[in-house]
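With one protein chain removed, the remaining protein chains of the complex are shown where they sit.
A and B are the chain letters, set down in written order, and residue numbers restart from 1 in every chain.
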Amino acid sequence: MIWQLDFCVLTLIVICAFATIMVKDLLSAAIIFGAYSFLMCLLWTEMGAVDVAFTEASVGAGVSTVLFFAAVYQTTRRVGVRKSGRMLSKAFALVAALLTGLVLVIAEADFPGFGDIFTPASLHVSPYYITQTLHDTNVPNMVTSVLADYRGFDTMFETAVIFTAGLAVIAILRRFKKEDRCDLPEPYVISAGYPDTIIRFVARQLVPFIQLFALYVVAHGHHSPGGGFQGGVILGASFILLAISYDFKVVLGIMSERWNVLLGNIGVLIYAGIGFLCLLLGANFLDYSMLSKILPATDKIMARSHGMLGIEIGVAIAVMAIVISIYLNIVSHGKYDKGL
Amino acid sequence: MDSFFIGIGVALCFLILLTLHRAIQGPTAIDRIMGVNVIGTKTTILLVIIGSIYHRVDMFVDIALAYALLNFIVTIAASRYFHHRKNLTSSGYGFKFRSEEDK
Partner (left out) sequence: MTIAVIMLTLAGLIFFFATTVGILRFPDFFSRMHAAGKGDTLSSLLMLLPLALYNFHEFDLANMLVALKVLLIAVFIFMASPTATHAILDAGYEAGIKPWTKKPEEESP
């Protein structure tokens, strides 16, 4: 905790937040929100929470900002202005925000101090994880072991939630008919965007290394910040880079709609399947120590480490497929013909 | 050496504040894209500096690499927007309708 940097970065974040609300242009608001996400990741790093910072950088500052751009591309850039009832809605919003803030501040008076060592979480829960992680699971990264082993149920349902989000976007946006009521008359663009040699060359050279780095993040999640979610999002971002620099149809040829949904399914099924395999071997659901019966030459402790690697791979596959699917749906407005 | 790096970090935060002024004020949307690109690069450096202050650079280097990557992808995505919609501020559409051309 470096208080000087903490103070400076918090000031910058508050300025960014105010600017995002007050700028009247939706594209510029999305851009400044990207800067807000960048600075938020810096704040998490400075507090020492590196896995959270990694996830915020990849999801919030990376893919989420690109999805905002895709949404603004399909809709308008203007902020709508109501004709009547403006003061009433602003007064209502002010009262609601003040009441919520008041409730939060009153509740905060009962919290323990920041970093107090005599809270129940610090006395009983955290020392158990800190002392027993390496002994139980042979994985030095405590965040990964808590996420994937001690609290494995929650992560499984998080993966299912990501899959459901992808399905929801398909259910809302996907259109199959040739002519639709939602189509505007075909606009006449001044120039349709020519294929740019420099961006295509650099993207073509960089995409294999980006994917290799993403696989490294997934596999090395036991020893360094990383894990399944972050690696999956960076894999999806590499495909988004291909879709942006080349044509939309290139990515559609590699990862068609059928493969996206299928891979999303397979990712969740790998996770649940490993849990079910442990059930078949005679232990509880998601109790990886029983995997030592079928994996050769591992004892119970190493079996937990290998089980965690298996489910991280499942999570990465599911997240990659769903990120690509959500991007393809939003940027083409469901028609899958052309994109950003 | 630690206090030297903290001083460098605070100086970089001050420079980020100055760049943020351009990112908020810039009259067109493209000025803002440029501002966010520069802020992203400065934040990558700041991440490695924080790693040096904590004496654990090996943890923070992976995050800095992913950061530089995503900064690049966001900037290219924001620039491709302007190949299809040509308006720099939020007034008007970015294209012309075909029926207007026929008039």
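One rule holds for everything that comes next: a contact is a pair of C-beta atoms (placed from the backbone, for glycine too) under 8 Å apart; a residue touches a chain by one contact, two chains touch by 3 or more.
Given the structure is predicted, the values throughout are model-derived calculations rather than measurements.
Colleague: Which chain A residues would touch the chain omitted from the figure, given the whole complex?
Modeller: 191, 193, 196, 198-199, 202, 205-206
Colleague: Identify the residues of chain B touching the omitted chain, counting contacts across the whole complex.
Modeller: Touching the missing chain: residues 1, 4, 8, 11-12, 15, 18-19, 21-22, 28, 30-31, 33-35, 37-38, 41-42, 44-45, 48-49, 52, 57-58, 61-62, 64-65, 68-69, 71-72, 75-76, 78-83, 86-88.
In this section, only the chains that are shown with their structure count from here on.
Colleague: Find the geometric centre of each of chain A and chain B from their Cα atoms only, then give the gap between the two centres in Å, rounded to an integer.
Modeller: Inter-chain centre distance comes to 19 Å.
Colleague: Please name which positions on chain B make contact with chain A in the complex.
Modeller: Residues 6, 9-10, 13-14, 16-17, 20, 23-24, 29, 32-33, 35-36, 39-40, 43, 46-47, 50, 53-54, 58-60, 62-63, 65-67, 69-71, 73-74, 76-78, 80-81, 83-87, 89-91, 93, 95-99, 101.
Colleague: Name, in rising order, each residue of chain A that touches chain B in their complex.
Modeller: Touching chain B: residues 2, 4-5, 8-9, 11-12, 15-16, 19, 23-28, 31-32, 34-35, 38-39, 41-42, 45-46, 48, 50, 53-54, 57-58, 61-62, 65-66, 69-70, 72-73, 77-79, 185-194, 199, 203, 210, 213, 217, 224-226, 230, 234, 237, 240-241, 244-245, 340 of chain A.
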